[in-house]
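A single protein chain has been omitted from the complex, and every remaining protein chain is retained in its original position.
Order as written gives the chain letters A, B and C; numbering starts at 1 within each chain.
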Amino acid sequence: MFEYKNQIRVRYADTDQMGYMYYGNYATFYEVARTEMLRHTGISYKELEGMGIMLPVVELKSRFIKPALYDELITVKTVISEKPTLKISFEYSLYNEKEELINTGNTILVFVNMKTGRPCHPPTVFLEKISSYFKST
Amino acid sequence: MFEYKNQIRVRYADTDQMGYMYYGNYATFYEVARTEMLRHTGISYKELEGMGIMLPVVELKSRFIKPALYDELITVKTVISEKPTLKISFEYSLYNEKEELINTGNTILVFVNMKTGRPCHPPTVFLEKISSYFKST
Amino acid sequence: MFEYKNQIRVRYADTDQMGYMYYGNYATFYEVARTEMLRHTGISYKELEGMGIMLPVVELKSRFIKPALYDELITVKTVISEKPTLKISFEYSLYNEKEELINTGNTILVFVNMKTGRPCHPPTVFLEKISSYFKST
Partner (left out) sequence: MFEYKNQIRVRYADTDQMGYMYYGNYATFYEVARTEMLRHTGISYKELEGMGIMLPVVELKSRFIKPALYDELITVKTVISEKPTLKISFEYSLYNEKEELINTGNTILVFVNMKTGRPCHPPTVFLEKISSYFKST
């Protein structure tokens, strides 16, 4: 299991007239969270695209428990619980400044060869980096 | 069952550097689809807020089958399959101009009394409007 | 002079917690307005990109006079007052449902050859279409 935490502040642009973060913007928080997580492994998402691999999202789930409010610094805990194959799955738990769980989400992304447009295996260098988090005991 | 169709064009603002509609923007397409569906019943979402009722989203699911591309006119078929109670559930199917299914989604929204912040029953006038679509045979 | 009108509805996603359309989202309204205007000439922006020409924005100005509110159907009047050269300039005037002027804006875009990344002249077919609006008397 690979776990990572980062913090993202709710912008005015993120809010809607309910005074909450708009429900569509959590997807962007998930994006930032997994991007920083990948960067932490040593291979950034940008570098993956540089290798000709892109990672479109094929599935998104989100449960909205409490609103995220303007200017709050949200903590996103991201987990990759299974070693990536053709797919990689991220689970997100968002906490507000009072450390209350406000949102949980899940995204599944597919490794796609940008030339062929077909699903593909993740690059070896990426698998090596990430497998260190899934060491068998 | 209540079914409604409308069309939304993919804006340049919606695209990302993959050349696809960004995955977070489907939530906005769902919003536009259900808003127009509600307007069609005779009670708009804006009028519901005027009655002191808001409808925050508590659950979002999305499956991305094919990309939505810039300038495509996407057809969104929205279905309310169950009569709303404290919650209302919308199912979405998105089709591109070739009539290919490109995305399916689901959102659950809760009726909330804006004064108390608590879940509540939908207004009678809204239930009356919407129940005509769920006539028993 | 070439003048065009279209209507765009303010989405919940567009609002912020002030209850206004977020100031950054007017740029998207401008985009939709000029896109529909170009489509009306017979050459859509998508077709221009298909010809290897893109039109990045080099200048944006906006004056916010009154707020655009949720669910309002905004009328955008777009004007091209000068025949395009290497640049094309659009002026926008936005009106709310009470026909009050709420926003004025201006964008300057440059024709760029996507292969060379350099500014270029607009395609002849586009100039022909658009010049009909600038007939000398």
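In the analysis below, a contact is a pair of C-beta atoms (placed from the backbone, for glycine too) under 8 Å apart; a residue touches a chain by one contact, two chains touch by 3 or more.
Here the structure is a predicted model, which is why all the values come from computation and not from measurement.
Enquirer: Kindly name the visible chains that come into contact with the excluded chain.
Expert: Checking the complete complex, the chain left out touches A, B, C.
Enquirer: Given the contact definition stated above, which residue among C:Thr28, C:Thr78 or C:Asn96 touches the chain not shown here?
Expert: C:Thr28
Enquirer: Considering the complete complex, identify which of A:Val32, A:Ile108 or A:Leu127 is in touch with the unshown chain.
Expert: Final answer for the missing-chain contact: A:Val32.
Enquirer: Which chain B residues touch the hidden chain?
Expert: Spelled out for chain B, the touching residues are 12-13, 15-19, 22, 24, 70.
Enquirer: Which residue numbers on chain A touch the omitted chain?
Expert: Answer for chain A: residues 11-13, 27-28, 31-32, 35, 44-46, 70-71 touch the chain left out.
Enquirer: By the contact criterion defined above, which parts of chain C meet the unshown chain? Give residue numbers in ascending order.
Expert: Counting only chain C, the missing chain is touched by 18, 20, 22-28, 31, 54, 56-65, 67.
To be clear about the criterion, only the chains that are shown with their structure count from here on.
Enquirer: Kindly work out which chain lies most centrally, taking the average of its C-alpha atoms as its position.
Expert: B
Enquirer: Taking shared residue numbers divided by all residue numbers at the interface, is the value for chain A and chain C over half (same) or under half (different)?
Expert: Result for this pair: same.
Enquirer: Once you find the CA centre of chain B and the CA centre of chain C, what distance in Å lies between them?
Expert: 28
Enquirer: Calculate how many whole Å lie between the centre of chain A and the centre of chain B, each centre taken as the average of the chain's C-alpha atoms.
Expert: Taking the mean C-alpha position of each chain, the two centres sit 25 Å apart.
Enquirer: Measuring from the mean C-alpha position of chain A to the mean C-alpha position of chain C, what distance in angstrom results?
Expert: 34
Enquirer: Using the touch definition from the top, which residues of chain C touch two or more other chains?
Expert: 12-13, 70, in rising order.
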